[in-house]
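Only one protein chain is missing from this complex, and each of the others stays in its spot.
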Amino acid sequence: MIIVMQSRATDADVQHVVDQIKKLGLNAHLSRGVERTIIGVIGDERLIRRERLALLPHVEEVIPILKPYKLASREFRAEDTIVDVVGVPVGGKDIIVIAGPCSVENEEQLLSTAESVKAAGARLLRGGAYKPRTSPYAFQGLGEDGLRILAKARKITGLGIVTEVMESGEVDMVAEYADLLQVGARNMHNTKLLRSLSRLNKPVLLKRNFSATLNEFLMSAEYLLSGGNSNVILCERGIRTFVEYSRNTLDLNVVPAVKILSHLPIIVDPSHGTGRHDLVLPMSRAAIAAGADGLMVEVHPSPAEAFSDGEQSLTPELFRRLMEEITPIAAALGRGI
Amino acid sequence: MIIVMQSRATDADVQHVVDQIKKLGLNAHLSRGVERTIIGVIGDERLIRRERLALLPHVEEVIPILKPYKLASREFRAEDTIVDVVGVPVGGKDIIVIAGPCSVENEEQLLSTAESVKAAGARLLRGGAYKPRTSPYAFQGLGEDGLRILAKARKITGLGIVTEVMESGEVDMVAEYADLLQVGARNMHNTKLLRSLSRLNKPVLLKRNFSATLNEFLMSAEYLLSGGNSNVILCERGIRTFVEYSRNTLDLNVVPAVKILSHLPIIVDPSHGTGRHDLVLPMSRAAIAAGADGLMVEVHPSPAEAFSDGEQSLTPELFRRLMEEITPIAAALGRGI
Amino acid sequence: MIIVMQSRATDADVQHVVDQIKKLGLNAHLSRGVERTIIGVIGDERLIRRERLALLPHVEEVIPILKPYKLASREFRAEDTIVDVVGVPVGGKDIIVIAGPCSVENEEQLLSTAESVKAAGARLLRGGAYKPRTSPYAFQGLGEDGLRILAKARKITGLGIVTEVMESGEVDMVAEYADLLQVGARNMHNTKLLRSLSRLNKPVLLKRNFSATLNEFLMSAEYLLSGGNSNVILCERGIRTFVEYSRNTLDLNVVPAVKILSHLPIIVDPSHGTGRHDLVLPMSRAAIAAGADGLMVEVHPSPAEAFSDGEQSLTPELFRRLMEEITPIAAALGRGI
Partner (left out) sequence: MIIVMQSRATDADVQHVVDQIKKLGLNAHLSRGVERTIIGVIGDERLIRRERLALLPHVEEVIPILKPYKLASREFRAEDTIVDVVGVPVGGKDIIVIAGPCSVENEEQLLSTAESVKAAGARLLRGGAYKPRTSPYAFQGLGEDGLRILAKARKITGLGIVTEVMESGEVDMVAEYADLLQVGARNMHNTKLLRSLSRLNKPVLLKRNFSATLNEFLMSAEYLLSGGNSNVILCERGIRTFVEYSRNTLDLNVVPAVKILSHLPIIVDPSHGTGRHDLVLPMSRAAIAAGADGLMVEVHPSPAEAFSDGEQSLTPELFRRLMEEITPIAAALGRGI
């Protein structure tokens, strides 16, 4: 942590800041520049609140030096983390594709989708039983009935299940059915949910909130890691910008940035990330080329009939084409599908 | 709802769309332009999913005409809603100021703050017992102990209590203590929490998510209203933009925009909205001038010692000055404090 | 400037950075923390390029300490600058309102607008003769004919003229007619135009680009100041965000932020800032309450007939109401109109 003093700060002001730093159990180091004095704080700055120092007289700015996250950082762990989801390794050499409908609508819809995505090469099955919808008048999911249908699909196809949990009170119940528990973008900041999931022994798929910085994204992962759950997979799913031609702006830059700063695997959701089925294929190719460890793609047997998110869903046929198109891209990076 | 056909759509394509609209129980109206045909949907478009029509062959675009919210709209209710919070009317002629610390830290801190903000003219007391924090290593609130301290402050000062509830499972417990239940910005999309609160008989303060459009903001209010709770107060608290000199960008434009589109009262939180104590006073004046029905302001007896958000907290003295400064602005608009 | 070394940096790496700093004619100051070493640069960091140091081995980050602007800063000049525009002082005790049509369309339209805004209390007349339009098929302004009409309006009404100049090659010509030369938001980064204007003896109205940070805004002012023209008035006119209900998001927070960081006057353009005539009045009141030194407002005798920006233009009658509404707000801040 570095404290920049205002140019009009006196020696007494500087000394006062130094005294406060020492009171907090840390050490201070002065550096007198031509225009102003800066004070370096020696010790673990994560333990002190910046306002403790920022509001002292004639302090101009307090600049943190350490990243706010620790366990999620590449410095804490140099090798890539590989998360095992019922035998499917996410973050390793293979690109893992998760596919399925936005919402579980009924047994037939889910089973037919599951069979077709499995045939095309998907390794895990997604499907929403609890849906956070903008409108109170929209379909909100089948709830536990949906989870039971997902379990049946797993039994038949052997595909592990990825599904969203929306509240800490529902974690245990959803965990009975799911193999990978998804924290939705709207819940990335839900600290109670994160704490509950941090005590589980099951892997968690953490979606980036649409206005989360990378620091905030990794801090949510830190909630999971610091609570004891190290099986965390990150997922980029589009950010909110001024752009009007896609529902969200899929931010692929975050993929290599995460790889530099963290050891956690990261996958990409091009369906929510763009909101347009005609952008899903090119952006899936781009995600793999950028270094993503996998994809999560919405597939529906008949998108126009979907209860939710039909406009961004692929038909099974288009999904097969997606798998064909990403295979040589993965190969170009020395990865399999 | 209006369906714009692609320029290459044939008569058969158009007829196919018309047939689908009729199947959905609605009527269609054709308008053939020079370059393309558009189809108007006659009936309540809120009842159909747009992908039903958007994914039909040669449909270029589906444009909704009706606002997605109904109960929250000015068309549904022309007169301003006035929400009664234990005798304090929010949305009426008087500007209502809510003040208090970000977090309840201990009895002494809260009581001294409560006394001083009451003396300066605040009508309700805010204080957080459950805190959603970005860092798992930061102070997370005193929990129910904090609520008990708030209740004590109410007993002593007579000020009604405003505090945040973070999960549907905690609604009943928090409602025992709070007079106005706050939905934090990070929870504006938490539909389970909104549904729980919609069944209560207590007023709700709904904060705008930092990346919520006005439509989304009013749709969250619609969750509360459609569930049966019409005592909803909206709160603008800053949006996320590229701007770097304030923690958030307080979006005062939303105040007159809400007044045009909705009958609900709206207040402004300049503390979170700017994140800087030196911007709180001018932006409070601006909020009142823009037509806000009140303010929610963070006050702490010693901001540098605050457990959270010290950099945006006012001292009791600065808060008194704020009250003095907004009084003539309110008067200029024919309102009292 | 502070250099943060990576945690794995060796003593030799640190020494190498120190050597480079000395080669650049500056001094270095070491501060060894628990996790990493930081190096303070002693001397005027504005003179060196950060990549000189950022790309050295094992440097993690280079953090500038000084603001990039100097002449525009409050530290350089503590008192408020008051810019004289043909006898009208901008930045002093009085709020200055500039009004007029978006585009000069013809003599009758301009003269009638000029008379009516003068009668209502406007102190300067705006009108565009050169218009930067998004569409090549839209009206691009009357050019020099428009300037001649503006000059005639000045002669008749006595109001000083505010008009936009779009290119360095047109500065001399526009300066013959204008009393205050406007740099449009799209040209805030046009360094050739800024350099030309910096050599003039006439005041400049610098509009903030819709995606400019405050640093960038003040750096454009620095171009003008460092070239010798100290008569600079800043103008906030809305930024680009995800918000959908206003054409731009008027960012009033910048007003008090500029007052803290700079000595230059700042006015607000609520017409472009919101793009909606029904938001202009409340946001004008808010701008004055936030501390703006003036307003620039679009007024048209018949907005529906306007060649440009009709949707954000006020009728003369609404403009009179605006002046009535801001007068008591200004008075509440101890200012006149």
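As written, the chain order gives the labels A, B and C, with residue 1 at the start of each chain.
The working rule: a residue touches a chain if its C-beta (ideal position, glycine included) is under 8 Å from a C-beta of that chain, and two chains touch if they have at least 3 such contacts.
Since the structure is predicted, the reported quantities are computational estimates derived from the model, not experimental observations.
Undergrad: Specify the residue from the set C:Gly25, C:Pro132, C:Gly158 or C:Gly336 that touches the hidden chain.
TA: C:Pro132
Undergrad: Please identify which residue in A:Leu252, A:Val299 or A:Leu318 touches the non-displayed chain.
TA: A:Leu252
Undergrad: With respect to the chain omitted from the figure, which of A:Gly158, A:Pro282 or A:Gly336 is a touching residue?
TA: A:Pro282
Undergrad: Please output the residues of chain A touching the missing chain, sorted low to high.
TA: 211, 213-215, 239, 241-246, 249-257, 259-261, 274, 278-279, 282-283, 285-291, 325, 328-329, 331-333
Undergrad: Since one chain isn't shown, list which residues of chain B touch it in the complete complex.
TA: 2, 4, 7, 29, 31-36, 38, 40-44, 63, 65-66, 75, 240-242
Undergrad: Contact with the hidden chain only, please: which chain C residues?
TA: 46-47, 49-52, 54-56, 68, 132-138, 140, 166-169, 186-187, 189-192, 194, 210-211, 216, 219, 222-223, 226-227, 240, 303-311
Operating definition for what follows: only the chains that are shown with their structure count from here on.
Undergrad: If you average the Cα atoms of each chain, whose average lands nearest the overall Cα average?
TA: The chain sitting closest to the overall C-alpha centre is B.
Undergrad: Can we say the copies chain A and chain C touch using the same residue numbers, with more than half in common, or are the two sides different?
TA: same
Undergrad: If I average the CA coordinates per chain, which chain comes out farthest from chain B?
TA: Relative to chain B, the chain with the farthest C-alpha centre is C.
Undergrad: Would you mind pulling out the distance in Å between where the CA atoms of chain B average out and where those of chain C do?
TA: 31
Undergrad: Indicate the whole-number Å distance between the mean C-alpha point of chain A and the mean C-alpha point of chain B.
TA: 26
Undergrad: Suppose each chain is reduced to the average of its Cα coordinates; what separation in Å results between chain A and chain C?
TA: 38
Undergrad: Listing for chain A: what residues touch at least two other chains?
TA: Residues 240 of chain A touch two or more partner chains.
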